[in-house]
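The complex appears here without one of its protein chains, the remainder shown in place.
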């Protein structure tokens, strides 16, 4: 059976700040630039999730789209949309993971892959902060 | 010689319906949702075809673009544009393949790969139904 | 008080056919081209609705976005999405209005303008069939 | 001499919150929905500024682009990029103007129009919070 | 009868240079910046043409799209695509009109408006040099 890929995009709007409290202000500014500004900033994030699976002979699909949409609504949109990542999500509290696009990809990968139905697997998670910048995770350790 | 990739996008507008006649109305609705609505619906499809080949030292190309454009015009645009996929193409008649993005990728792969000139090969076929949803086939069985 | 504009985009996927039953096949083909193909085709439509109003001093808004989104969900998305315009909507049955982008704009204008809350008015309705083609109505008779 | 328009887009990433301190939590939630969430959220804003002027016979331009770019860099990008609008800009401190797209348009209009070189005038300021939503001001009081 | 608008986008790829031979090199560099570089540069131009007309009661259209497409193919694409504007088109030879977006809009307006069929008129011509920059002409003298 041939294996194909399906990619769905969802959107969320969130605030964040790049800052390590154990570093000096100067080191934070040197490493994170304007992303270390004290009150944070934000993005309209586009998140693209790609699933791989065999094409089912009767449905013509690699995954049921309604099932995938439910997972993304709960694990991505409801979790991140209209949040301040550092202040609303314990994983990104200052001193823990910095909420970069890369870290968000790893986080979304763990949560979405744990809930995918049988017969398909996660292939790529992309998080786009602006039209000219995105991060991706493809399951490589 | 280094190998590179060239990706061309073409567009077609088509109607379709997801429906298996051997299933009940209830099962069709459960599996296909609104895509099983009785009179069908449609999309402005974007189809991206990626070809891989060695970069020719004198032309700087992996494939002649005019040749690729002719193949895509005949095998993709003329075949699908302004059609009702279930009613105009025997492959997607009700009871046969459901015209999902995944199935269209497999179909386009077979037809385009059979006609590519020597020295290059198909790498990916992507079919995008809407800005937030696309399927891909990369030749994996 | 300054007056400003707010534009919201919604999407719907629909099939349609351009055909006048009182005309010959030849005349239909001459006027409508491939859009007269017998089984219809379809589009992923983008619909942009622009509302004009004074900027409210306390909310900073010309219209409450949640209220506008409810109207567009009911009058545009629920009405057109996953439909065959000629077969599912009496207004576009063959022999009545041809479901062009222009006619859809007029239709959406009438329905949305009748439901807008006080203090704002419709300025433009745009219906985009493909990235390279859209129609607009701006209320001009 | 014919008059034409030139439109330049710039981008900024900012956090904000919609909240009126003199209102109850319930009223804030009713009017502003998720935009009233306590720690704010953010957007990758696209700002399009349109200038109108006669086409200069020797340069073929309505405004010198380098001059316009300097104004937009200072009045839009440096002012808003990587800021929390409510916490970094006194105009949007809680209790003052709510930082909606409409208010940002009015604000940018005042600042950019005051600095445009002679022979041209501002025609439109658009602020886009997400691909499916934007506000505009066209100088109408 | 209500009047509506139809907008079609076409694309052309062209080279150009901004340069006035009667000016010094220094003045050319001061006014035109990098656009005065001696060997020219180029763009993938997007040209959007908007036509206004009454919506025809039997066709639902403001202009026949096939007729408009023929005009744009001849007056825009065939005329500008794969050209060096200054070297291939006498109107933009050095010392005559500088091939800015504004001048291209005026030029396209004159040629397209002269050929439109009865019952419709040109409303806007937009020429976009890059995603973040476009010029428009709306027939204002």
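In this document, chain identifiers A, B, C, D and E correspond to the written order of the chains, with residue numbering beginning at 1 in each.
Convention: a contact is a pair of C-beta atoms (placed from the backbone, for glycine too) under 8 Å apart; a residue touches a chain by one contact, two chains touch by 3 or more.
None of the values given here were measured: they were computed from a predicted structure.
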**Asked** If the hidden chain were put back, which of A:38, A:117 or A:131 would touch it?
**Response** A:131
**Request:** Determine and list the chain E residues touching the chain excluded from the picture.
**Result:** 11, 13-16, 34-35, 37, 39-45, 81-84, 87-88, 129-131
**Touch residues of chain A, complete complex, unshown partner** = 18, 20, 31-33, 97-103, 105-106, 131-138, 140-141
**Prompt:** Can you name the residues of chain B that touch the chain not displayed here?
**Reply:** 1-10, 50, 55, 58-62, 64-66
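Note that only the chains that are shown with their structure count from here on.
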**Complete:** Comparing B-C with C-D, the busier interface by C-beta pairs is B-C
**Request:** Round to the nearest whole Å and give the separation of the Cα centres of chain B and chain C.
**Result:** 28
**Item:** Between chain B and chain E, centroid-to-centroid distance (C-alpha), Å
**Value:** 34
**Request:** Please list all residues of chain E that touch 2 or more other chains.
**Result:** none
